[in-house]
Every structure is written in C-alpha cells, then in structure tokens.
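All protein chains but one are shown at their positions in the complex.
== chain A ==
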Amino acid sequence: MEFRTTSALLYLDAVSVSFDGFKALNSLSLTIAPGEMRAIIGPNGAGKTTMMDVITGKTRPDEGEVLFDGTHDLTALDEASIAVLGIGRKFQKPTVFDSHTVEDNLRLALAGDRRARTAIAWRETVAARERISSILETIRLTAARSRLAGNLSHGQKQWLEIGMLLAQDPKLLLVDEPVAGMTDAETHQTAELLRAINAEKTVVVVEHDMTFVRALGVKVTVLHEGRVLAEGSIDQVSENERVVEVYLGR
C-alpha cells in the first residue's frame, strides 16, 4: 500500500533521536493512513517507546519531520497541545489516577475544556454521564466504576487506560504494549476491543506478543535499532530473513 504524504494522518520522515550519543531512533520514517491500524513490533530497545515519545511531544527529535493530519508540526508542540489536537496515548506501564475512582478517571479523560480557569465552575452534563457509562460497558468495568483505580488488577488498569483514551476521543491512538501481563483470554478480548476501536479511529499498537499481533490481522512494521527493518503482513515479516535474524540470531 502506498500513501501520499499529504493524505497521511501521521507522517514521520528521517526522525533521529540520540541519548548521550546513543541513537534510539536512527532516521526513522513511517506513514500511517487515516483509519489504519498498524502494529509495531521489534526487540527490546528497538525504539518503539521513543517513537511514541516523539509523536506525543515528550521527546524532541534531533532531526526529522513529524507531521499530524498533514499540517501540524508535532516537533514544535508540547504534550498538552498534541493531546488536544487529537493524539491519545497509553503508556507501556499502565498509568491511571490511583486515588480517583474508575469513573472519575474516565471523567477527567473525557474530551472538553481543559483550562484551569474554567475547571472550578465545571458541571457534568447528562451526555457526559451517558458517555462514561457506555465506555464502562465497553471496557467491562461497570461493576468497578466506584472503586479506586489504584485497587484494580493490572489487566483492569490496562483496560481503564484504554477507556481513558476512548473518552479523550482522539483521532489517533498510540497504544504501547496493551496486553503485557494479561491472560490469554484477556489478550484475545483486548485484540477484539482494539479492532472495534479501529472502526472509528486510527490506531498504532506496539506489542511483543506475536499471537496478539496475529489476532489483530493488520499491517506490521518491524523496528530495529531505531529504524524500520521490514513492513508487511505478519506472515511476510516473519518469513523475512533479517527479521528472523534479529529476533532469534545474534
């Protein structure tokens, strides 16, 4: 598949990031089309999380171009502005607000005014309440809605964080290792959930779990040493000699 850069939702061109001389990203180029779901795999330290850091404004690249929606230069914006533009992110280590209830976590994530000035007079709308209930159904946490997020199991936290992404209503979801620490059944359900989300939104998933990536059934990009090693269907890339070498050899 070939996409013109102008129509791409996310466009990375020759992006490099180095930490004390070590190149975490080495001239990485990547194009994600609107509505696409892309799986990103690669060995530990390949630069997958660093790529997400660059897209979400946490890390400034040394070189290269990062465009969102064809026009927004993400390298010039901070985290909050990028989030408001419509990029949501799930962290590798599930990160939720532990001392808030499950419901309040979603409430805080819900799209809307984020300004400190207006937050004091903020009142919840009926539509917002319904939206929260529907997300709770989707992430199967309705029964836990009043529990503190800090008391959830690891898998539940992962789902809550995905729910927060949904509430945020972004155009693009970046999901870093969503099934780490999940049972097989949970992994399967997460793949289904992401596929359902992809019906409306563009999704980039980073994952090590090959069964999960296979279950997603989407185009795969293999990262290695900060650059793209291979791209194609899961079957194509797993037959690719260099990919096999990187994963098994060395």
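Assume a residue touches a chain if its C-beta (ideal position, glycine included) is under 8 Å from a C-beta of that chain, and two chains touch if they have at least 3 such contacts; residues count from 1.
What we mean here is this: contacts and distances are computed from a predicted model.
The chain not displayed here is annotated in its UniProt record as "Urea ABC transporter permease subunit UrtC", chosen from "Urea ABC transporter permease subunit UrtC", "Diaminopimelate decarboxylase", "Acyl-CoA dehydrogenase family protein" or "Pyridine nucleotide-disulfide oxidoreductase".
The residue from A:Glu63, A:Asp98, A:Glu130 or A:Glu200 that touches the chain not shown here is A:Asp98.
Contacts to the hidden chain, counted on chain A, fall at residues 56, 58, 79-80, 83-84, 88-89, 91, 95-101, 103-104, 107-109, 114-117, 119-124, 140-147, 151, 153, 155-156, 159, 164, 168, 182-183, 185-186, 189.
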